[in-house]
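Not every chain is included here, but those present sit where they belong.
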Amino acid sequence: MKLVTAIIQPHRLDDVKSALEAAGVKGMTVSEASGYGRQKGHTEVYRGAEYTVDLVPKVRVEVLVDDPDASAVTEAIVSASQTGKIGDGKVWTVPVDAVTRVRTGETGAEAL
Amino acid sequence: MKLVTAIIQPHRLDDVKSALEAAGVKGMTVSEASGYGRQKGHTEVYRGAEYTVDLVPKVRVEVLVDDPDASAVTEAIVSASQTGKIGDGKVWTVPVDAVTRVRTGETGAEAL
């Protein structure tokens, strides 16, 4: 299994959620973050105002997937979050050794 | 080393903390998140009210452990967070290459 993590622009979250559902993912986790990339945040626009501090608000999206689904899920997130402007975000994948569904105790791909 | 991450129901955090202390873990990190699983959040109950939006509030718990402790720590979290209702949560394990304790500069299992 893999964990696909994306840092996206907050206003793209609804589209990313829809894209993930269309891609058939079984669940997702969302949390707040802030950050900067190559431009150190200095030239990013947030809610219509140019952002002068360097940590720009972002949203983190995490999706546990079966190995063969990692690249399709990454592509779904990229398509849905891409505006073509700097600060659009970053998506990465990390290997996962084990997953358990708490309610049932199921493990492995069954637990996704 | 391994990083065990759990997304649990917020009202189970105290029990999970106690279970982790009983299991002998050396520390933990807690943060806020929200998410949904197989039911897309539609049928989950939060604070007594059925939740109509699809991102249900959850708590993230992370524990760095030595390799042989990962499954016992997972089991401790699962037992302590399980209510038998949908939305109980998910626990996963990721490999960790290196850990450092900031105060002392110690690394590896000594740093946990």
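So that you can tell them apart, the chains are marked A and B in the order they are listed, and the count of residues begins at 1 in each.
The rule we apply is simple: a residue touches a chain if its C-beta (ideal position, glycine included) is under 8 Å from a C-beta of that chain, and two chains touch if they have at least 3 such contacts.
Just so it is clear, the model here is predicted, and its values are computed rather than measured.
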Whole complex: how many copies, 2 being shown?
-> 3
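In the analysis below, only the chains that are shown with their structure count from here on.
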So what's the Cα centroid distance for chain A and chain B, whole Å?
-> 19
Interface with chain B, chain A side, in the complex: residues 1, 3, 17, 21, 26-32, 64, 94-103, 105, 111
Taking the complex as given, what residues does chain B use to touch chain A?
-> 2, 6-8, 31-38, 40, 54-55, 58, 60, 70-71, 74, 77-78, 81-95
